[in-house]
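What you see is the complex with one protein chain gone and the rest in place.
The block that comes next holds chain A.
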């Protein structure tokens, strides 16, 4: 059991999401940075899809009501356990009664608290993710509030954790060759032209050439971008069609919206481009007020990046297993 001591308004229980129900209008939801959840779960010995806490408003505090292994992944900055700074992206063991505090990270947006055994909230439609738009799943379909108590699942991994923990080189460092760092504070985000790109004529070029700012009216559903508006050459009334996270729609005002984890499942606004799936976690870690630029990408490039990220995940999995097996052999 954990008890939430201090939570901002937008922290939720999330796993890797609830895909497969878009055809009945249910958003997949899931962590905005699924890579951080996967790595965290591997570190503490959970299945990849165990549920974690997504923290996006800081400070955040919780109390452990039992001895449990945990890791904090996602954002940069150091978690604090009973006043002591800890390494992020590393396993630790909390004793009953200890308090974990997460402070505002220096540059990134979202931290994940992953516990051994995962958060034991009910599985609804195949997932423990909070569906904020539908008001179900996760912790009673709503963000965490002070005083919430959440059960922890049974830990099935028989392999012991080293006393000093297991740490990983975080993705922004380990994968910097395929996920280039911001240039002059502008984050490069790769996208592929979508259905109505041509409708924007020369404004289509303006879309790729300018740096957009993530507006304060942005959340898990979508990021609204501020910049020089882009307009289609004709007004069309589109028939409603399925959409997925990453789709960049342009409403009549001319400022694009990127659909994120709690994306609408259908849309009718003209689509200028779609962010490649492997870059979505970087958007998930981009803060309100920060800037980004869209880079034209291809399926081949997306595939290469996905494969590199998958190799990194597999490498973390293999290495952590190896360390734990070696430790078990010694005891």
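One rule holds in what follows: a contact is a pair of C-beta atoms (placed from the backbone, for glycine too) under 8 Å apart; a residue touches a chain by one contact, two chains touch by 3 or more; residues count from 1.
In this text, contacts and distances are computed from a predicted model.
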UniProt protein name of the chain not shown, from "5-oxoprolinase subunit PxpB", "Beta-ketoacyl-[acyl-carrier-protein] synthase family protein", "Cytochrome c-type biogenesis protein CcmE" or "Carbohydrate ABC transporter permease": "5-oxoprolinase subunit PxpB"
Among A:4, A:161 or A:193, the residue in touch with the chain that has been omitted: A:193
Option touching the unshown chain, where A:84, A:149 or A:303 are the choices: A:303
Hidden partner chain, residues of chain A it touches: 19-26, 124-125, 131, 133-134, 136-137, 191-196, 234-244, 246-247, 252, 264-268, 271, 274-278, 297, 299-300, 302-303, 306
